[in-house]
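This report concerns only the one structure given below.
Every protein chain except one is present and positioned as in the full complex.
Let's look at subunit A:
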Amino acid sequence: MNNNSSQLLHKLRQLLPRERLLTEREQLAPFESDALPVYCERPLAVALAESEEEIVTVARLCGEHRVPLVSRGAGTGLSAGAKPHGRGILLVTAPMDRILAINTHSLTARLQPGVPNLQISQVAVRHGLFYAPDPSSQIACSIGGNVAENAGGVHCLKYGVTVHNVVGLRLVTWDGEILTFGGECLAQPGYDLLALVHGSEGCLGIVSEITVKLTRVPAETRTLMADFASIGAAADAVSAIVRAGVVPAALEMMDALVISATEAFCQAGYDLDAAAILLIDLDGDPLEVDAEAALVEAVLRKFQATRVQRAQDEDQRQRWWKGRKSAFPAIGRLVPDYYCIDGTVPRHRIGDVLQAIAEFAEGYRLRVANVFHAGDGNLHPIIMFDGREPDALERVEALAADILEYCIQVGGTITGEHGVGTEKFNQMAIQFGDAEIEQFLAVKNALDPHGLLNPDKLIPSLAHCREYRVLRKKHD
């Protein structure tokens, strides 16, 4: 520990109660990683904030002492974006979990950053409202983290991701200044700094308050399930539904591996003989839902669905969705380890990208299961492996890199909703050229001039990019 750090810790001890400034080895252990634990590091200390003033205090002191500051919410992130810095402070905003206000006139909710995503809807539903973005981790993940990652979810096809559903933010800068962006209105004057902060992974500031837009609970929600004899046929049906002029609330795909895993896990009622299943939610005005359900069913049949079903009641609907939402733990039961990645591709390329993924996987002697947001073209290949095998993790990382770079090649992106974090740091060099990286770094440098906020995440240096590109060329 250098002089700066010990001075900082000394001051923090005076300002934060003991139970909220953790420095002991065993206290720090649970904070060493987010939900991607292959990347972990022990921070100098963990500060648990209970108020905006405490965020300001920690930021200001870190700024003064030039000590790195990584902020996080619930730690459910999947890209190691909240991995601590070995010489820095990890600031946890999860204890700030109060819903400050629900405004039924402006249809907004004002929230502390630690409020769990699902809780917003649980409270808003009393007013016939809900918060639309619904990441799979929504029971646990916090709204502050959702903003930092620009989280998506199952129902984003119709309702948008986090950036479409936030109207105001308060943010603490690297030196402890409080800024406010937007408010409760549907527009804002000046630069769109709300957009800039979303997905900035804690690299530009620490979000201390969020005002989200609430949506009216639809009068009717209907769920359709379609079985297919091939992945390609299911993928073609996805594009056809959109082309037919319907925007479903959700449009999800599962492959045979996921179907059998989830059936074994929670008996969702899927057809074990299907090569792929589409799960489709249509919602809105009941008569409109009727009309669109008929339209979608016709498209599904035309595109060779072997069976099309409508959920008969809420119980069946919930069971179908439970299967989808349990896909990850279900896969987790089959293999010692799994690794989920997150690329987005144009919808019409889903079929051939899945084909390519299967071929890449074979080359690395790995199996990949697929369950994903087909309507958005947002893939989540789950690489299954056994970490006890000596070279397993290397093979997994190499396969992940191949898949992500293939996503770029077909006109997509290396991350649709999980973020870059530590995990996709290298692939940024492939997705972007030097000029873009330089522009990203210029923005970062303008708003965090000493590079203290979540260092070595999201945007790699130019030197790092050049090195990685050379390395990948050799690999080819």
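What we mean here is this: contacts are C-beta pairs under 8 Å (C-beta built on N, C-alpha and C of every residue); 3 or more make two chains touch, one makes a residue touch a chain; residues count from 1.
Criterion: contacts and distances are computed from a predicted model.
The complex appears with one chain absent; UniProt names that chain "Glycolate oxidase FAD binding subunit" among the candidates "Phosphate-specific transport system accessory protein PhoU", "Glycolate oxidase FAD binding subunit", "Choline dehydrogenase" or "ABC transporter permease". Listed residues A:Thr57, A:Asn370 or A:Thr415: the one in touch with the omitted chain is A:Thr415. Within the full complex, the residue among A:Ala49, A:Ala311, A:Ala327 or A:Val345 touching the omitted chain is A:Val345.
Considering the complete assembly, subunit A touches the hidden chain via residues 103, 105-108, 149-150, 152, 156-157, 160-161, 163-164, 173, 177, 179-181, 183-193, 195-196, 198-200, 204, 216, 218-219, 239, 242-243, 245-247, 284-288, 290-292, 344-348, 373, 376-378, 411-420, 424, 428, 431-432, 435-436, 438-440, 442-447, 458-459.
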